[in-house]
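A single protein chain has been removed from this complex, and every other one stays in its place.
The first chain written gets the first letter, and so on, giving A and B; residue counts start at 1 in each chain.
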Amino acid sequence: MTIQLDFSLFTQPEFLGQVGKGLLGTLELAALAFALAIAMAVLIAVMRMSNSKACQAVAAAYVEYHQNVPLLVHIFLWYFGVAALLPAGVQQWINAHNSEFIFAFIGIGLCLGAYMSEDLRGGIRSIPTSQLEASRALGLSYLQAFRLVILPQAVRVSMPAIINHTVLLFKNTSLAMTVGAVELTYVTKEVESQTFRTFEIYLASTVMYLGLSLLLMWFGAVIENRIRIRNR
Amino acid sequence: MNDIINIIQDNWELLLVGQYPHGPIGGLAVTLFLSLVGIVLAFPLGVVLALCRLSPFRFLSWPATAIVYVVRGVPLIMFIFWTYFIVPQILGRPVAGITTMLVTLVIYQSAYLAEIVRAGMQGLPFGQTEAARAIGLSYMQTTFKVLLPQAIYNMVPAIISQFVSSIKDTALGYVISVNELTFAASQINANLLTMPFQVYILLASIYFVICALLTQLARYLERRIALRRAGKAGASAAVASAMQQANV
Partner (left out) sequence: MNNAMDKTTNNGAPMISFRGVHKWYGEYHALNDINATVGKGEVIVVCGPSGSGKSTLIRTVNRLEPIQKGHIEFDGQDVCSPNLDINKFRSHVGFVFQSFNLFPHLSVTENIELAPVTVLGEKRNSARERALKLLERVGLASKASAYPGQLSGGQQQRVAIARALAMNPPAILFDEPTSALDPEMVGEVLQVMKQLAREGMTMMCVTHEMNFAREVADRVWFMDHGVLIESDTPEEFFRNPKSERAQRFLNDLRSH
């Protein structure tokens, strides 16, 4: 088995440009999906704590559905399934505006949002009820107590789990390549088929993914340290 | 809804077992085969990796930690492409997609299982180790006869969770044309062309039923184990955190 490595392709600007576009695509996808995931996580967590049984049931169903179906299937369902159900005008608009990207980030964001909502829920449940009591005794409404006292503490507790899922969300952007979104893995396969320098390009994008994942994990640790509740 | 019933009626064989007996086996059977065999093979590897991570010898713990970090930092789909490329090179001959997928899953799962076993070991009260060493058991004997059995028992719910994850991971076999459930569904969709939503909702439902049932089993076992071990606060907390870790 002889592999002759030729990394010269990385000095060629058009390939660098391609890889750059892919990397940018990955980062954009990750950022959008993350924003959606966090929004859903807070929404679902709030719904689960509401007094309405209907709200709770909807939230629980959302979480169960997204956690028990593979992310790839979610993406397919959005890109192939939901897209076909949309009215023609909307379909045209979406197709003209990078539909692979849109459906991919929706699928990833909603799915990981379910996991993050469970993290948040665990964090909220870990805050002793005496904190809520003390807030209510001071005259804070339930919403004020939740916003100013419970949630800030719950976020700190759930941080490690949420960071874990953030790294997972970032890695899972690679699944978008299956529907043709231009991100790092898609570009990797493109370059491979164009240059046949499989090992080199695989190595390069693996290093990039690994580097960014580790960066995210490190960044998460920094944040955890910053917001840590001070004890003696 | 009628559409979905029709799809099931026409294609249930394809979904369940692929083209068998008129062709290679596929569909749900392959999905379950991959995840079951995958986790069975990954388990001993995961235990070894966990023990290496916990080992006081740096020549064991550093590479093991590196392996776990690399596996957790690289997307599974990239892994699949790597294995698809490298394994035929190593063996000098072409390799079936299903084998590639199995190898990838084994390596990938073993890293996550290693973390679960490690959490289980670290969640045991230190008194267990002390007592074992006090009656004269060696490090290996302590580990294999006293600590591991308890750690693994405590981790059963997390391991089942990881099994559920591996069922979902098999869907990625689609990208290298492994004939598993998602691939079967995409074939059906390619045939029908006019009902993508129904096909994929059906696909989602099949995964949902299987994974939800297994998840319920894991939760039930977690409650049983937590009750049994009431008082050993460390073990239950370790179970809870490992279940969180493994839960994708």
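The working rule: a residue touches a chain if its C-beta (ideal position, glycine included) is under 8 Å from a C-beta of that chain, and two chains touch if they have at least 3 such contacts.
Quick caveat: nothing in here was measured; it's all calculated off a predicted structure.
Undergrad: What shown chains does the left-out chain touch?
TA: Counted over the whole complex, the chain not pictured touches A.
Undergrad: Taking the full complex into account, find the residue in A:Leu140, A:Met208 or A:Ile223 that is in contact with the omitted chain.
TA: Missing-chain contact among the listed residues: A:Leu140.
Undergrad: Identify the residue among A:Leu148, A:Val207 or A:Ala221 that touches the chain left out of the display.
TA: Checking the options A:Leu148, A:Val207 or A:Ala221, the one contacting the hidden chain is A:Leu148.
Undergrad: Just the residue numbers, please: which parts of chain A touch the chain that's not shown?
TA: 130-131, 133-141, 144, 148-149, 152-153, 156, 229-232
Following the convention adopted for this analysis, only the chains that are shown with their structure count from here on.
Undergrad: Quick one: report the Å distance separating chain A from chain B, using the average Cα coordinate of each chain.
TA: The answer is 21 Å.
Undergrad: Any idea which chain A residues touch chain B in the complex?
TA: Where chain A meets chain B, its residues are 1, 3, 64-65, 67-74, 76-77, 80-85, 115, 118-119, 122, 161, 164-165, 167-168, 171-175, 177-178, 185, 188-189, 198-199, 202, 205-206, 209-210, 213-214, 217.
Undergrad: Sort out for me which residues of chain B touch chain A in the complex.
TA: Against chain A, chain B makes touches at 69-70, 72-78, 81-82, 85, 89-90, 92, 164, 167-169, 171-172, 174-175, 182, 186, 189, 196-201, 203-204, 207-208, 211-212, 215, 244-245, 247-248.
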